[in-house]
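One protein chain omitted, others in place.
Presenting chain A:
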Amino acid sequence: MTVLRTTNLTKRFGKFTALNGVNIEVSRGEVYGFIGPNGAGKSTTIRVLLGILKASGGEAKIFDKDAWSDAVDIHKQIAYVPGDVNLWSNLTGGEIIDLFVKLRGSNNKSRREELIEKFDLDPSKKCRTYSKGNRQKVALIAAFSSEADLYILDEPTSGLDPLMEKIFQECVMDAKISGKSVLLSSHILSEVERLCDRIGIIRQGKIIETGTLSELRHLTRTSLLVETKQPIKSLSEIIGVHDIEKKGQALSFQVDSEELGNIIKYVSQFEIMRLESAPPKLEDLFMRHYEGVGENTNKGRDES
């Protein structure tokens, strides 16, 4: 069942086209990773989905309702955390959490207390004294103590320390286990890899790649570090080998995932002493897309 769908979503600000036909689909119980560099259109897409901006063209639907005209109804079942949390400086964190939860509808007091403790937030402080991370905690606690069906999270961890990031990830996993859907925009790729079932990459207002993590991994390369007794001959002529680099006695290079078997077979003729491999990283894919389409631009990305 599809929870969220945008079809050919377009948004123009005057002459500038921020979104140029964005297609996203998030199914029920799915964590969808939405990645892209700054200014690619992630937040604009999310703000159109929230009915804060009006689309110039295309369609944005959540729960099969229109994101603009049925915004209030939709929002009863969603929870949102913005990337840049600006709060009222003269209200306390506790007051704002209550206000946000109440404005959605439901109220889960025990969950609220539990999360305040987990995220280690002092709710009696005025928001002007909070750091960026603490303001983000306020928004996260408000979001996760509501019983929402869809969580829209726009770079929610950009100010959190690693410990809090872990707690955030637990919250997302809990939501997923209980059948909730999540749209997670982020550029912390390790987080996306850990949490997301499916991923969409946006660039200059267009989705340029989408699929499950393993589908996308087909597009990526495995990094190998090999040390052999005899020098490996004419490695660069083997199909699927890229970015060869000498590291002391060893050679490091990248291989296309589908050619891995052949390459190992070839290399093993030279009596392997040491073999290290690093799994394909989302980062490599990301970098390849963003540094232009160049094949050899991600030289020596050593993952050992």
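Some observations on this one:
Just so we're on the same page, contacts are C-beta pairs under 8 Å (C-beta built on N, C-alpha and C of every residue); 3 or more make two chains touch, one makes a residue touch a chain; residues count from 1.
Everything below uses one rule, namely that contacts and distances are computed from a predicted model.
Per its UniProt entry, the chain excluded from the display bears the name "ABC-2 type transport system permease protein", taken from "3-methyl-2-oxobutanoate dehydrogenase subunit VorB", "ABC-2 type transport system permease protein", "Sugar phosphate isomerase/epimerase" or "tRNA_anti-like".
The chain not shown here is touched by just one of A:R5, A:R47 or A:R288, and that residue is A:R47.
Of the candidate positions A:G21, A:G94, A:G133 or A:G240, contact with the hidden chain is made by A:G94. Touching residues on chain A toward the chain that is not drawn are 47, 50-54, 71-73, 75-76, 78, 80, 82, 84, 86-92, 94-100, 102-105, 123-126, 128-129, 152.
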